[in-house]
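Structure provided below as structure tokens; questions to follow.
Only one protein chain is missing; all other protein chains are in place.
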Amino acid sequence: RLISLSARMAKSKFEYVRNFEIDDTCLRNCYIVVRLDGRNFHKFAEDHNFLKPNDDRALALMVRSATSVLEELEDINIAYGQSDEFSFVFKRSSTWFRRRASKLMTHVASQFSSSYVFYWGEFFSDQPLLHPPSFDGRVVLYPSNRNLRDYLSWRQADCHINNLYNTAFWALVQRGGCTTAQAEERLKGTVAADKNELLFSEFNINYNNEPSAYRKGTTLLWGRTDEASTKKIKPSNGDERQVLVTRSRRQVTTHHCDIIGDQFWDEHPDILEPDD
Amino acid sequence: RLISLSARMAKSKFEYVRNFEIDDTCLRNCYIVVRLDGRNFHKFAEDHNFLKPNDDRALALMVRSATSVLEELEDINIAYGQSDEFSFVFKRSSTWFRRRASKLMTHVASQFSSSYVFYWGEFFSDQPLLHPPSFDGRVVLYPSNRNLRDYLSWRQADCHINNLYNTAFWALVQRGGCTTAQAEERLKGTVAADKNELLFSEFNINYNNEPSAYRKGTTLLWGRTDEASTKKIKPSNGDERQVLVTRSRRQVTTHHCDIIGDQFWDEHPDILEPDD
Amino acid sequence: RLISLSARMAKSKFEYVRNFEIDDTCLRNCYIVVRLDGRNFHKFAEDHNFLKPNDDRALALMVRSATSVLEELEDINIAYGQSDEFSFVFKRSSTWFRRRASKLMTHVASQFSSSYVFYWGEFFSDQPLLHPPSFDGRVVLYPSNRNLRDYLSWRQADCHINNLYNTAFWALVQRGGCTTAQAEERLKGTVAADKNELLFSEFNINYNNEPSAYRKGTTLLWGRTDEASTKKIKPSNGDERQVLVTRSRRQVTTHHCDIIGDQFWDEHPDILEPDD
Partner (left out) sequence: RLISLSARMAKSKFEYVRNFEIDDTCLRNCYIVVRLDGRNFHKFAEDHNFLKPNDDRALALMVRSATSVLEELEDINIAYGQSDEFSFVFKRSSTWFRRRASKLMTHVASQFSSSYVFYWGEFFSDQPLLHPPSFDGRVVLYPSNRNLRDYLSWRQADCHINNLYNTAFWALVQRGGCTTAQAEERLKGTVAADKNELLFSEFNINYNNEPSAYRKGTTLLWGRTDEASTKKIKPSNGDERQVLVTRSRRQVTTHHCDIIGDQFWDEHPDILEPDD
């Protein structure tokens, strides 16, 4: 009993270690971007027989996991993903978790990772998950709308460049009979126009007709849908009857469009908060 | 084609946004502690019918997930967990991920979370997982062995205090017929000695005989086990024969002992690196 | 000789300590404000017989020191000072000292402090400097023009409130025969209108006619002045003659105007860089 009595005293004696925690509050009035990247995903994709150059199941699972992040965490206005990465943008005025960078990024990384395993079976019905995957994250702050848009443009331009390369590469390997080394050699030094030409002339692929999910990645936004349902009501002075009830519900929506140009932003004026 | 040609130019135009990333390298020669805490775990425990005050399945799943972190990530010398929290201690000399705090904590949070879902079924065979759980994380640096030991002592003292309270609380509710409000009232203002006495006199529970996993939490260390296997060899000048091969393998070991006193540290002199 | 030979080896052995330096680069595209505050300036003012409520010599010396900061350091677009404080605003696009916070703030603090002593005699001809003064500094980042203007407005509103109080307080003491305690008591709970009224009715002071340097503080900007000088030239095919040469020179200019309203910013459109 003496031992347990002193536990509280012991605890208070040790509690000074809390003061070693460092404040990592994000600067106010900046967009907070959390980007996740798959760890060793090249090997993970091989282990789980992902199709090349794009595996629809894997992409859909990434989007499902990211949607879970938007639904569970607060204040994310837009998210953008491609390949094994996803970026989540918190409102510049967000005070979620008192803007502490560590809380924000670990929560996103955690929710995304647990969702990835949780929803795996919905997308990979024939392919068991062999080991738990891992994603690393980082926080980057952007002070202006222009900076944030340029960040997202950077990721989408990256998506385009990689996907065009991968489309050409795997066409050469899968349909052109090249080894991977030969395919690499063929593409060395080529610009985008060359790869478009090669795809068209050798494989009759018009790159611009490839699925936009591959070429543009996936953008997640909040939208509203009307949900209609019937409800029985019984007025005090009348008979029970059914009425149609329409409820507007907030919902994550999925887009595979260009987010570099102005059109997307003109059509969704609520994503950005004014530079002020 | 013009559009795709300009993608690379576009990308390089946007790439300046990389410079907004801030360096968050952890100070050298300090222990790096990453602590995870379950988010809304009170509700999560209710939703999944966790037993009170301790659910062996839930504790074992925490330990299994933490073990996965040790196995997959590098340079963690010791980990300590209790309830819905787990602390991971990176070597003070670690250069893993160039000591970048964001990488370290998101990797731990991610690996732990995906493992929690991945291994769920091994421990909760009759209880399906209803939604993906989330854990938040933080990084704290400790410059000296004393500081690190005091941190771990703080967590173990916390475990003790909470578990004693919870043991008494749930004994009153489950066996003493109290409502939760009544149990709370009974325990208000009591010290450890009172709770020990109450448990013993009213419920014939000797708290010190409760499972050490509940009272002390779980400490994970690296140990070595010898693995024996037989191997066929065929010398060039002889007949094939079987030999017994013993291999020493690094393995995570589980402990439920006191880590506040000196004995534990004397017995495991390799956990700490000298203050130098 | 052996000893000196080994010095270089010794140095390289110790050089690892450089890696303990932490990067403190300021977030891009934010205004960097360095604010200095006098340390123990109440006592310093007493020791050096500063006049109350405002000492023109002391204010002028502050402005002279701040001017020296603008002239010696780069990329400061505007500075604002009042009482014993001065704020320096670096351009949001500045890359001076690679935006390292520690370099920026120590340089400002150092240049200001050495200038304060260097120029003391110019302003305090009859009052020797008794001991070297000290100023502490801090860095604050502002992501938008609105935020920066609000910062400067905050400081100017502070100037107004303090100066009105001090003007009333010292009128009561110096001309109204109050003790300092009595003056404090008289002003307790009064609002600005009360103090204006008191000054006018009891001391015939129209506060709005007080020097704007007291009421508004001092704003420093970069301006251009034309400097005319004569120069002898001797064309190859002619006689030597004198010509008048006008050169535009960048120069720090001093203002005591309102910087809260829009007029100041409309008149000086070059101070702010667009929110982009």
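Worth pointing out:
By letter and in written order, the chains are A, B and C; residue numbering begins at 1 in each of them.
Operating definition for what follows: contacts are C-beta pairs under 8 Å (C-beta built on N, C-alpha and C of every residue); 3 or more make two chains touch, one makes a residue touch a chain.
Predicted model only: the values in this text are computed from it and were never measured.
Under the touch definition stated at the start, the shown chains contacted by the missing one in the entire complex are A, B, C. Only one residue in the set C:S102, C:T179, C:T225 or C:Q263 touches the chain that does not appear here, and it is C:S102.
Although one chain is not displayed, its contacts with chain A can still be listed: residues 19-20, 22-23, 25, 27-29. Within the entire complex, the positions of chain B that touch the omitted partner chain are 27-30, 141-147, 275-276. Not every partner is drawn; the one left out touches chain C at residues 1, 4-5, 7-8, 10-11, 13-18, 20-22, 24, 36, 39, 68, 72, 97, 101-103, 105-107, 109-119, 129, 131-142, 147, 150-151, 153-154, 157-158, 160-161, 164, 191-193, 195-197, 207, 260.
As a convention for this text, only the chains that are shown with their structure count from here on.
Located most centrally within the structure is A, per distance between chain CA means and the overall CA mean.
For the self-contact between chain B and chain C, the two sides draw on mostly identical residue numbers; the shared fraction is above half. One simple way to say how far apart two chains are is to compare their mean CA positions; for chain A and chain C this gives 47 Å.
Chain B and chain C have centres, each the mean of its CA atoms, that are 52 Å apart. Shown for chain B are the residues that touch two or more other chains, namely 20, 22.
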